[in-house]
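My structure is below; once you've seen it, I'll send some questions.
With one protein chain held back, the other chains of the complex are shown just where they sit.
Letters are used for the chains, namely A, B and C, taken in the order the chains are written, and counting of residues starts over at 1 for each.
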Amino acid sequence: MLETAKPSGGDIVKSVTGTLDIKYRFSYGERYDRFFREMRDNKRIMGIACPKCGAVLLPPRPYCGFCYTPVDEWVELSDEGALLTYTVVHLPFIGQPTEPPYIYAFIMLDGADVQFPHILGEIEAADVRSGMRVKAVWAEERKGTLHDIKYFRPV
Amino acid sequence: MALKPPELTYMEGESRCDYNWTTGEVVGTFLAALRDHGKMLAGVCESCGQVAVPPTSYCESCGSEVSDLREVGPRGVVMSWARVADDFEGAPAEAPFRYVLVRPAGADTELLHVAPDDDGIRIGATVRPEFRPREQRGGAITDIRWFVPDGAESEGS
Amino acid sequence: MTRPVAVIGTGQTKYVSRRDDKNVPEIVREAGLRALADAGLKPSDVDAVVIGSAPEIFEGVNYPEDWIAPALGMCPGPVMRVHTGGTVGAATGIAGFYHVASGAYDTVLAVAYQKLSDGVPQYGLSACYDPLWDRDFACGAPALVGLQSRQYLDRHAPAVTEEHGAMVAVKNRRNALLNPYAQIRREITVADVMSSPPVAEPLKLLDCCPTSDGAAAMVIASEQTARKKCPRPAWFSGVGTCSESPYVPHVDMAYPESCVRAAQQAYQMAWIYEPARELDVAEVYEAFSFQELIWCEALGLCRPGEGGKLIESGRSDLDGALPVNTSGGVLSSNPIGASAMIRQVEAAMQVMGRAGEHQVDGVHRALAHSWGGAIQFSTVTIFSDEI
Partner (left out) sequence: MIDVGVVGWAQTQHGTLERETHQSLIYRVVNEALSSCGMSIHDIDVVIDAGSDFLDGRGISTCITVDAMGAHFKEESKIAGDGLLAAIYAYMRIASGLFDTALVVAYGKSSESSPRVQSLLMTDPFYLRPMGLDATAAAALQARAYMHHYGVSEEAPARVAVKNRAAGATNINAQLSSEVTLDQVMESRPLVSPIRELEAAPVTDGACAVVMAGEEVAKSLKVRPAWIAGSGHAMDAFSPGAREIHKLRSAALAAAAAYKQAGVTDPSADLDLLEVTESFAHQELMLYEALGLCEEGEGEKLLISGATALGGRVPVNLSGGALCANPVVATGLVRLAEACARVADRGEGDRIDGMSKAMAHAAGGLAMQTAACMIVQG
């Protein structure tokens, strides 16, 4: 059946290769704009307080994810906090700005009720403990992204 | 500590990923026939008999197995066309060119391909495929360079 | 009350790291036709199709259902694709359930698939993170589950240890030896797991699932058709799903509330009061070893913090009182978009008595669980041998 039509000159084409390269322009929107400008210009991390449940939220959204209330009250957070949990990433991946191994962590900043994601520096993986105190080390050159903080170091 | 301009409006981003798609036997055989023999193979549905080009291993019309491949064309009839005036990244030909739906002789479906921007490309016109030279073919639908009006001299020959 | 709905046939492809003989629609067709054959039906007996797959970036085709569904012999006809992340396979089965429970359709074919080898799986998963927030630090699924596993271990130390995760990996790979569809069929030891290279600590290579090509399918039908076509249908007796935001206070990855709530809902619908006693088998979505312990706790199959004791006791072994992941689990086969449906397929097969060598005797009620997103989507499905 298929054999009869199979080209005699060579094997069938087993696969086809291709690349997708899609460019995006992600809108910061009004909230991320304010949040990242505070980081870039003032080295400040801002949360938003929910007037109903009182939670101080991250990342900044127009609403409280928990009780669906509109939120608009900006609150300055400490750039210091406690390590919630962490993992040592050994796996390389495409587009990764930090070369593995590195320590990826969830940090509960003082004054916040939601975790802040970042990486740890100035510490060996074996010395990291959940609950330890860490503080942001700010980058000299800041552009309005989470990389405006280089990493968090132990206090 | 006022916020300074510039405002942050857009973050530039991209999604870039490489793929290696398995073709399967029917698609792989069709592509190899283009490459090795400069021939178009169609799939014959074992149930409804539809002759489909390019072929899939299942009949898009009735869902049955397609296990028999047969040569169709090379000449075919233009069933529709559309003219592209402006170049774009990844275009299959230099603009202006035309997209065509060609029904090769012996087939019941149409193959999507391109054609020169030539008034001879119109609905009902007979066209024939112009294959790329053997050494430029890689086992892809683009091994057919395009379809030209039957009887026309191929460019560069 | 809703009208009774059952799974009356299942189909799977063999899960492999690279399926190089068939393209995506052909793999979906293979699983779909097997499910129909298992149910004794033809494609023309199907009233609607539900398709499921995880992010389109895995295969690089958007709206892949448009390309794939015609391979099921259903076009022209009603096709809908569900798209919920890791839970999608189960969410697809559940959508099939609602297609029939609503009275809109009698017989539905639900198929879920993924052909991870066509693209770059970890890139696809990393693209799930918010580009303006955590995308640059997170690394596919292992980093997220590394955080989760660390939180779980730290909370319950020393009652739960890294060795307990390794024991899950050993058990599930052992179960996979009996499952002809499983990808990884190799006996391993706790020492092998503990000495395997770190991926996202505390996860080591053998704590992690593979990436697979494959598809799974179920035929879902009304009571009338089920009684006619299937001697022992697997009735949907409990269905629950729950989503949660990762950005609210008190997110607890070590005891995810979406899982707890989805389970409560499914148990309530199925009249189950003591899941650990009333369920006969459970298939949970353990993409990484520690997750089996976390899910067993959140599903109420053991008490919080007793995951270590559960795996140590042998209770969740194939010959234990409540076998968990009799199929070998996600740790043995992981075509992501299909993985959650494979849990449903295994649970349904156990109820139908069609699980072959890994069949557990006397299964009346089986649970299938899945998770997705940033550990924020959960589904629980309970199949029963009676309405």
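In this section, a residue touches a chain if its C-beta (ideal position, glycine included) is under 8 Å from a C-beta of that chain, and two chains touch if they have at least 3 such contacts.
None of these values were measured; they are calculated from a predicted model.
Trainee: Thinking of the complex as a whole, which visible chains are touched by the chain that is not shown?
Mentor: A, B, C
Trainee: Quick one: say which of C:G77, C:G305, C:G320 or C:G353 touches the chain that got left out.
Mentor: C:G77
Trainee: Quick one: say which of B:L3, B:M79 or B:A105 touches the chain that got left out.
Mentor: Reading the full complex, the residue touching the unseen chain is B:M79.
Trainee: Of the residues C:D136, C:E162 or C:E244, which one touches the chain left out of the display?
Mentor: Of the listed residues, the one touching the omitted chain is C:E244.
Trainee: Go through subunit B and note every residue touching the omitted chain.
Mentor: 9-10, 13, 15, 19, 21, 23, 27, 31, 52-54, 56, 60-61, 79-85, 88, 90-92, 99, 101, 103, 109-114, 123, 140-142
Trainee: Could you please point out the subunit C residues that touch the chain left off the display?
Mentor: Contact residues on subunit C toward the absent chain are 1-2, 23, 54-57, 60-63, 65-67, 69-70, 74-86, 91, 94-95, 98-99, 101-104, 124-125, 127-131, 133, 239-248, 257-258, 261, 265, 269, 372-374, 376-377.
Trainee: For subunit A, which residues reach the chain that was dropped from this view?
Mentor: For subunit A, the residues touching the absent chain are 16, 18, 20, 22-33, 61-63, 65-66, 68, 70.
The criterion applied here is as follows: only the chains that are shown with their structure count from here on.
Trainee: So how do the chains connect up here, line, ring, star, complete, or something else (other)?
Mentor: complete
Trainee: Can you compute the centre-to-centre distance for subunit A and subunit B, using the mean CA position of each chain? Integer Å is fine.
Mentor: 42
Trainee: In angstrom, rounded to a whole number, how far apart do the mean CA points of subunit A and subunit C lie?
Mentor: 28
Trainee: Any chance you could list the residues of subunit B touching two or more other chains?
Mentor: 11, 13, 15, 17-23, 25, 27
Trainee: Going through subunit A residue by residue, note those that touch at least 2 other chains and give them in order.
Mentor: Within subunit A, residues 14-15, 18, 20, 24, 26, 28, 32, 36, 94-95, 145 contact more than one other chain.
Trainee: Can you tell me which positions in subunit C touch subunit B when the two form their complex?
Mentor: 18-26, 29, 43, 57, 59-60, 70-75, 115, 117-120, 123-124, 127, 131-132
Trainee: Provide the residue numbers of subunit A that touch subunit C in the complex, in ascending order.
Mentor: Within the complex, subunit A touches subunit C at residues 14-15, 18, 20, 24, 26, 28, 32, 36, 53, 55, 57-59, 61, 64-66, 84-91, 93-98, 100-101, 104-106, 113-115, 117-119, 125, 130, 145-147.
Trainee: Across the complex, what residues on subunit B touch subunit C?
Mentor: By the definition above, subunit B touches subunit C via 11, 13, 15, 17-25, 27, 56-60, 62-64.
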